[in-house]
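All protein chains but one are shown at their positions in the complex.
By written order: A and B. Residues from 1 in each chain.
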Amino acid sequence: MPAFLQPSSLSEAWSALKENEDVRFLAGGTDLIVLMRQGAVKCGAVMDVKKIPELSVFGFKDGALEIGGAVTCAQILEAHETEGPYGILKQAAVTLANSLLRNRATLAGNLCNASPGGDMIPASLVLGASVVAASPRGEREIPLKDFFLGVKKHVLARDEIVLRVVFPKIQGGGVYLKKRRIRGHDLAQVGVAGFYDGGLRFALGAVGPTPVLVDFGRIPEAELLERKAEIVETVAAEAKPITDIRASKEYRLAMTRLFAGRILDALSSCSRPLAVEEAAQ
Amino acid sequence: MSEYKYIGKPVKRHDGVEKVTGQASYTGDLKMSGMLYAKMKTSEYAHAKILKVDTSEAEKLPGVRAVIDGRHGFAKLGIYMQDRSVIAMDKVRYHGEVVAAVAADDLETAERAIELIKVEYEPLPIIQDVREAVKPDAPLIHPDLGSYSHTVGVFFPKAGTNVANHMKLRRGNVEEGFAKSDVILENTFTQSQIFHIPLETHVTIVQWGAGDNIKIWCSGQSPFSVRDLFSIAFGVPRNNIEVNILYVGGGFGAKAGIHLEPLVGLLSKAAGGRPVKLVPTREEECSTLPCRQGLFARIKTGCSAEGRILAEEVELLWDAGAYADYGVNIGRASATSGCGPYEIENIKIDSLTVYTNHVFGTAYRGFGHPEVFFAVERQRDLMAAKLGMDPTEFRLKNLLYPGSRTVTGELITENTGRPDKCLKRVAEMIGLHNHYTDAEKAEMKRTGKYRGKAAAVLQKAPAMPTWAASSALVQMNEDGTVRISVSGVDYGQGTYTVLQQIAAERLNLPIEKISINKSVSTPISPYDWQTVASRMTVICGMAVADACDDLKEQILEMAAVVLRASKHEIAFGEGDVYVMQNPQYRVGFNKIAIGYVYENGNAVGGPLIGRGKAIAQGLTNLDPETGQGKAALDWTYGAHAAEIEVDTETGDIEVLQFASCIDVGQVMNEELMRGQIVGGVLQGLGCAKSEYVSHDASGRLLTRNFTDYKIPTFKDMPKKMMVDAVETPQLDGPYGARGCGEHPLISVTSVMANALANAVGVQFFDLPLSADRVYRRIQAGNSGPKLS
Partner (left out) sequence: MNRQRIRLKVNGQAYDTLCSENATLLTLLREDLGLTGTKEGCGAGECGACTVILNGRPVNSCMVLALECQDSEVRTIEGETVNGGLSDLQKAFIEHNALQCGFCTPGMIMSARALLDKNPSPTREDICEALEGNLCRCTGYEPIIAAVLSAAGGEVNE
């Protein structure tokens, strides 16, 4: 029977960590509570980190966008901060689960769950996000591309709390496209994010044990469409999908290609990001 | 449209207020003093010998009040085929089968106790494919099949095989029919099992008290069947068993018959008679409780060049899963619709209910018909294509009309219902025969989104024993209002509202003056067989009408005394009776409801109670060799049509418009009927597009919850949904009505697959039509393996 801890500061959190063994952090809870109910996670204590003030930041600092560890997908959808180049975060957030769960699910939680198909991951990767985590030993910043180790595995230690996710100052626009089995709430069969800011980056979800970032470096805008076939193939070559209950390997690969192409079309034809509704499919 | 005052009128559902306020009580909302909480230990194997069940550690856990396993749960259950013990005994036959159970002071203790139970298994070879299961050398899932009790003369288990029932249907000479045919087409169709997904799981509370006084509260469709089967399983007299049904959070067939009541009862008994509550989780609902059967169907059809069907041979192999109690009757009943509503002279149908190591099957909305009609109505379109005929024309040429005979030899009359009218209507509703313009076709080519249309017919009769009966009580309250008691269960379909309308019409009383029981309790409620088979409006409706007539007779008798007139001189007003010739002599129902009192205090009469009953008329057992006989109380026919759009880049199918038309005989309540149809169609679209039950190679269930069993959401509705009805009165139905609860779900999958074929030329012989599969099939350029 795990104990319930709810520190209201980091220092309280560190002392609570000392006093309790086997602590799991609870942000939105939409993954952890399911796992606990299934008996897949057993722990000594659950620490609700949402009352720690540092985790509620949501805004710009030195030009970079900071989204605290307790910020929900619903907040991302409602915020002005996540417009313009960061609008791809909205495109991703609106596809995550359903509106009820988005009121709980957090960006940081989605990253930390480290599911290959986590909807916020590809969009965060193409934005060049990094994760700022704190532990009793201090803070560190980890580039998101180095964050994932495998299915549901990441680099954080058991006592590291994600304070915020940091998105560097950026121009340009991005698109996230997700394929699912039904139009309603479903996990991604494939999730593809693309971003163009003079440089071109793609990130893929649900086509390998970890999300994949494909960085093409700088490409002149005029060449985006000319090199479409090659770019799409390069992206597809990074996809290593499997067949499972949600989709076949072949379909995942085909949708990766299709979406990469569609995203490239959108990125090259206009510098604006696609509207959320267009991307939601 | 009619001369009726309440029938066919927009009467609001009786349960609305309680349900929108959260005040409606479901079984899970009940709490009793001393109540214990139960949890099940289920099998990790699809087929294995149970070597040892060690419950000793669980028993030692503080707060645990009862632990039981196969040694306690040996009693056999079954309505048609007693093939399942309450708890698995010597072996498990599916992943998710109950091997032990615990009752404890609280749920957390029960969960911990379950983890302490150790079970040793020896895995056995598993069978997942019905075609493997019927092979002579297949491992036997029920080696003792020959000794199982079953309804003799109706079901025919094959000892020494995995065939729980073999239903045979023979008409004419199928070989001669094929010999005469100009065109012969043979196809096979496969469908997986499907989950019902009632939002409320099979919640059960049982108190097995001293002296075998047993009280059951369950989320069930059939209180008297639970009582009956509980009594048979344990040898406890029916008088000792009380079954209570409150509001029920969805059934769709899943809650017909008996389910967890015996298990929870045994826990209560072992815990010294304390009430025990079991709330299955969603995962348990999927993996332990039964589902809809899978089906492998082979159809061979012979036609004349002019498009007349001359012969049809149908082989149905039902994936019953580990137990086949209901499955044997699904195999039987669906065979009586095995060629659809068509007149075919030469027919051979073999319907085998086959054991496998899957979750076991049970009744599901449509009782086998949605599965059979996927095959039959696909086959009709495929045959029409082969003949070069319009599929609607082909159907109209072969449908049943007055004077035709059904596959079981039953004569169709003027009052049987008209599939042809339904088909023509839906074709009109979606513009089935309006061809796409060149501009539209060019647009499809440009966007890669191709449209297609199709239609299909459907039919079903109540599938039930020949003796399935209902009864009703209509009692008058002191103030002259009336209360109806029945034991059919209204789990939302609107039955009770329709029964109120029938009583209002019969008694000429305003609907507000008629109430109906909100819950059923077997000690006080009148008998009903089961709430299944779309039989409530028809049979329970007739019982209510009969009870109202009985009440009216009693009112007349009382009025004759009070008004000093002969019964034939008395007429009914609204809430009173009067002397026809001299209407100033009248007496209100309130004056005679519980007895009439004269001025001097003398009293006569007494409380007025009308009693009514109805039983299926004229049904026969079917001939064991030919299946001939009277199988149907009433046939409800209908048709669906759809226009879809297929995105060839993704394989996604969007339903642009869907039309449904059913010959309901008489529309009793249009809004409720529409509710049944719109809901049923969407459930069918789920089966068509995203729902399927999947197991891994070792027979473990993969689709265990909503994460991977995807039912339609608000975003998965058809863009446009149209509903209409044909009204060919059923003479022995109440006011001409027939049931239509199951029918909307039938033939939805066939319409979708036919429309898909018409849109992009891809022929599907299996389901679901998921974007993934559709996309790959389009890519493969596959125009259908069997379509030459």
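Keep in mind that, in the parts below, a residue touches a chain if its C-beta (ideal position, glycine included) is under 8 Å from a C-beta of that chain, and two chains touch if they have at least 3 such contacts.
Remember, predicted model here, so these are calculated numbers, not experimental data.
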item: Among B:12, B:49, B:135 or B:433, residue touching the chain not depicted; value: B:12
item: Of B:252, B:296 or B:355, the residue in touch with the unshown chain; value: B:252
item: Options B:683, B:728 or B:770, residue touching the unrepresented chain; value: B:683
item: Listed residues B:83, B:97, B:200 or B:312, member touching the removed chain; value: B:200
item: For subunit B, the residues touching the chain missing from this view; value: 12-13, 15-26, 28-29, 31, 106, 108, 196-200, 247-252, 279, 281-282, 491-494, 671-672, 674-675, 678-683, 705-707, 711-715, 717, 721
item: For subunit A, residues in touch with the removed chain; value: 1-4, 6, 26, 29-30, 33-34, 36-37, 46, 48, 50, 74, 97-101, 103-104, 184-185
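Just so it is clear, only the chains that are shown with their structure count from here on.
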item: CA centroid of subunit A to CA centroid of subunit B, Å; value: 44
item: Subunit B-touching residues of subunit A, taken from the complex the two chains share; value: 1, 38-39, 98, 179, 181-187, 189, 245-248, 250-251, 254-255, 258
item: Sites on subunit B touched by subunit A in the complex; value: 108, 111, 115, 283, 649-651, 689-690, 694, 702-703, 707-708, 710, 712-716, 770-772, 775-776, 779
